[in-house]
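Then we have chain A:
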Amino acid sequence: MADIVLKGVRKSFGNAKVIHGVDLDIRDGEFIVFVGPSGCGKSTLLRLIAGLEDITAGDLFIDGERVNDLPPAKRGIAMVFQSYALYPHMNVYENMAFGLELAKASKGQIEERVREAARLLQIDNLLERKPKELSGGQRQRVAIGRAIVRDPKVFLFDEPLSNLDAALRVNTRIEIAKLHTDTSATMIYVTHDQVEAMTLADRIVVLNAGRVEQVGTPLELYHRPANLFVAGFIGSPQMNFLKGHVSGASQIRLADGLTIAAPLANGLRSGDDVTLGVRPDHVRLSETGLAGRVALVEELGENHLLYVDLDALPGCRLTARAPGDARHKAGDRIAVEFDREACHLFDSTGQAAQLRERSASAPREGALT
Partner candidate 1 sequence: MTILLRLGFWALVLAIAVFSLFPFYYAIMSSLRTGSELFTVAYWPTRLDFSNYIAVFDRQPFGRNILNSIIVAGSVVAVSLALSLTAAYAFGRVNFRGRTILLMTILGVSMFPQVAVLSGMFELIRSFGLYNTLPGLILANLMLTLPFTVWVLTTFMRELPKEIEEAAYVDGATPFIVVRRVFLPLMAPAAVTTGLLAFIVSWNEFLFALTFTLTNERRTVPPAIALMSGSSAYELPWGTIMAASVIVTVPVVALVLVFQRKIVAGLTAGAVKG
Partner candidate 2 sequence: MRRSSLASLAFVTGLAVTASAHAVEVSISCSALGQEYEICKQGVDAWAKKTGNNVKIVSTPNSATERLALYQQLLAANAPDIDVFQIDVVWSGILGQHFTDLTPKAGATIDQNFPSMIETSKVGGKLVAMPWFADAGLLYYRKDLLEKHKKPVPQTWAELSETAKAVQDAERQGGKGDFWGFVWQGRAYEGLTTNALEWIASNNGGTIVDAKGDITVENPKAAEALKLAAGWVGTITPEGALNYTEEESRGVFQAGNALFMRNWPYAWSLAQGGDSAIKDKVGIVPLPKGGADGRNAGTLGGQLLAVSRYSKNVDAATDLVLYLTGPEEQKRRAIQGSFNPTLPALFKDPEVTKANPFMGDLLTVFTNAVARPAAVTGDNYNKVSTEFFNAVHNVLSKKAEPDQALSRLDRDLKRIKRSGW
């Protein structure tokens, strides 16, 4: 168990800068998830922590000790790879025992630890098998088991579920969550799947192009995205974005004759470009709101998605989610509205401009004025 501190960590491969100065405090026992689109540097950051890549600049502390120069095995970490990376010529037992053996553990100790981990992961009947005789899910368990037996201070997971099918993914996800509760070790988990991120993480680190966009609990990120990128990345379907500019003291003008009353936070001035964000869940069908045409309907069973082209904003397609079966079909004319308090506002640089106070008593009000 250990806390991990990154201070101004940078990484470049030759001239290509991949990580642009990351500062991060990971608390002891915390489950941290790195998310971001592919190429954002999340795997690289994990490999820097693991010691598989060299840190170009900055410092990395694990448990208060600066570990920049320590080899992976000395950092007290264990890593589960996306491709499992099992030793194909060793059987399951040997795969799990290899690290302990190298650490010069006694035979009895190895046996005990491996058996225990195997029991925990329910692979104790597979110990004699070679990796190629295992299914994908079983291989993943072995890979996790290999990490467990080493009893590390920090677990590192590099997209461990991406090669599994959907059902297995959910199961293994739950098991990893359970593992975290059981061991209460610090865990860092890299994924591009926001469901995994939301369900597993104590805190999520959103990375984009080698920079940290936001760090926070899943709900913080969902409800109070710090910027356009996070707002767009967290939440599915994606948040709707409407371009506009500030008009007067408390109005946002989306188009001619289309304004929204919004108490502006400091910093924004009349005429500034802004972006208004609304999650699909907060877009309601109404009789009177913004008129548009249904472009596409997606039925998901428990709810459905409507894609609406707004008349007033040509080129802007709004996504709305509503419970139950759809009552509209493509081509239907409808109108939408959304709660003002559910809106997110971003300034021209993409930073959240206004964090509205959420109060239950705020009057529900049509967007259209």
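Before moving on, here are some points about what is shown:
One rule holds for everything that comes next: a contact is a pair of C-beta atoms (placed from the backbone, for glycine too) under 8 Å apart; a residue touches a chain by one contact, two chains touch by 3 or more; residues count from 1.
These made the cut because all candidates are chains of the complex that A comes from, given by their letters.
The model shown is predicted, which means the values in this text are computed figures rather than measured ones.
Note on this complex: chain A touches candidate 1; the remaining options among 1 or 2 do not touch it here. For chain A in complex with candidate 1, the residues that touch the partner chain are 50-52, 71-73, 77-79, 81-89, 98-99, 102-103, 130-137, 139-140, 146, 150, 163-164.
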